[in-house]
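Note that one protein chain is taken out, while the other chains of the complex remain in position.
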Amino acid sequence: MIEHATKQMSLTVDDLSVVYGNGNAALQGATFSLHGGTICALVGINGSGKSTLFKSIMGFVRPTSGAVKINGADIKTALKNQLVAYVPQSEEVDWSFPVSVADVVMMGCYGKMNWMRIPRKFDHEVVEKSLRRVAMWDFRDRQIGELSGGQKKRVFLARALAQGGRMILLDEPFTGVDVKTEDAIIDLLRELREEGAVILVSTHNLGAVPEFCDQVVLINRKVLAYGATDEIFTEQNLTAAFGGQLRHFHFEQSTIQRHDGRAVKVLTDDERPLVFGKDGHLEYKNREGREELIKSRRKETE
Amino acid sequence: MSEWVIPFHYDYMIKAMIACGLIGLTCGLLSAFLTLKGWSLMGDALSHAVVPGVAVAYIIGWPLALGSFFAGLFAAAAMAVVKAKSQIREDAVIGIVFTTFFAFGLLLIGLYPAQVDLKSIIHGNILGIADRDLWQVLGISVFCLFIICVKWRDLMLFCFDVVQAKTIGLRVGLLHGLLLGLVSAMAVAALQAVGAILVVAMLITPGATAYLLTDRFPRMMLLSTLLGAVTASVGAYASYFINGSPGGCIVTLQTLVFLLCWIFAPKHGMLAQGRQKNASAERKEEQA
Partner (left out) sequence: MQAAMLSGCLIAVMCALLSCFLILRGWSLMGDAISHAVLPGIVLAYWIGMPLLIGAFFSGLFCALGTGFIKNHSRIKEDTVMGVVFTGLFAVGLVMFTRTTSDIHLDHILFGNILGISNRQVGEISVVAVCVSAVVWLKRRDFLLLSFDPSQARVIYLPVRILHYALLCLLTLAIVISLHAVGIILVTALLISPGATAFLWTKRFDRMMAIACATAVFSTITGILMSYHFDLRSGPCIVLVQALLFVLSMVLGPRWVKKMGQMG
């Protein structure tokens, strides 16, 4: 993970279309590009092609037309260089599998080992470093099924770290995860962003997106919009992406409003709600560091 | 020309064709449910697991159906217990239980070689079947057919959506047991026709073939029933000419029909799917 650390990553998806064997067109002409370091949210309803896009970036599906490039080279080269790391959804993992936490993280290193995959001293060090970074070193000998939801997630993040992937794909990372772990994961992702990695997070947890993602790709078979979160996360765009699946709440008068003049509109798909302020700007959960903003807003409303 | 009617001159051939046809018909009907429920392995497992039941029935002179029915239910119960008490994957549980039952059956047959004919259990013996056994087999088939005809809507809902079946007040446990019982019973009947190893084909191939041909369940039942009956009696008929085992002929025929449907079926066949994929890609290009 050291040798790539200085290089800026880029991901280019160019006019990507994927048609499956049953004639189902999962993606049609998707186009966007990302440059590291960035945390980008991939937002769309179920069946909008999120997982197909992930599979294309991992090289599992052959594009019907168009291409995905990482650092200007094709996927195969990127995979060969261990650039792509993947954190699966919890439901996809067989938790009764007889492997320990350290075993799983060690699997991240397999790509760089000899053909018998006998770990060297260096590999053990990488595993330790990665596990310490997600604060799971003390759990290294546990069988993976014996962990909590948040701990499980952290183990797979550690695997991505050990692999040294610079194009990191996370599939619904916050389902079944406690708030504390969620914050820890977000902190870690921010660190990786500082190191220049491209982090793509598939989620339908709208409320969490503005908290830690600086870019957003809205997808529904096509890329509807992409760019900086503040520009893309508008009520209009989201309604386009989600169709009738979002609930809208309007609060003309509310306790919050009386309190500090915030929050008038809530968009939610029954997970954490996304809150728009009166003028259509986004409201954040973490208000630290944004006191200035809130003050100036209050001034405006007065 | 007259060559083709020779088999009809022999009583045993006519008997075999009628019996196979009836067994094939009921198995075909049942296979529509098994395919829908995803119980193919269960068919495989139960057809092996009834072997000790059949052996015991022969040894102590009980009716076949009784022995096999108990062996089948016992195997199903064993699977349920092992699955509940361990974290082992279901397919492995099924595998362990049925191989154990089968091994036990083989051991029994080895201990009492005089009473039980191993060959007729493994390969079936529809051409030389004793009248008493024939009547039993026919009785089982007709009885199962009757049950399915009466309860097919309940069974369909049970196979399609257990939760919904439960919500509307059907007794799901009872239906589960009923389906298991039907499979065990038909496994014994089919065992006479094609032998223990090929029973599973009778119980899944017609259903799988029909599933390729239609999207409506009633039509699927009809098709798989028809396929089961026709392939079974034609297979028995054909076995006369190639002097081969009726079981082998029946299942070979069923597999051939399946392969034909897989390639040429109008909507879900391989060729049709290829066309759809191309069409979809072209549509996309036109849009672009």
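A and B label the chains in the order they appear, each numbered from 1.
FYI, a residue touches a chain if its C-beta (ideal position, glycine included) is under 8 Å from a C-beta of that chain, and two chains touch if they have at least 3 such contacts.
Quantities reported herein were computed from a predicted structural model and do not represent experimental measurements.
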Would you mind spotting which of B:Ile129, B:Val200, B:Met221 or B:Val234 touches the chain that isn't drawn? B:Val200
Please pick, from B:Lys15, B:His176 or B:His268, the residue that touches the omitted chain in the full complex. B:His268
From A:Gln28, A:Ser56, A:Gln82 or A:Thr229, residue that would touch the chain that is not displayed: A:Gln82
On chain A, what residues meet the omitted chain? 21-22, 58-60, 79-80, 82, 84-86, 88, 92-94, 97-100, 103-104, 107-108, 110-111, 115-117, 143, 145, 159, 163, 165
The missing chain sits against chain B at residues 35, 38, 40-41, 43-44, 48, 82, 85-89, 91-96, 99-100, 102-104, 106-107, 110-111, 122-123, 197-198, 200-201, 204-205, 207-208, 211-212, 242-245, 247-252, 254-255, 258-259, 262, 268, 270, 273
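The criterion applied here is as follows: only the chains that are shown with their structure count from here on.
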Distance between the centres, which are taken as Cα means, of chain B and chain A, whole angstrom: 48
List the residues on chain B that touch chain A in their complex, please. 87, 273, 276-277, 279-281, 284, 287-288
Across the complex, what residues on chain A touch chain B? 17, 19-25, 28-29, 64-65, 96
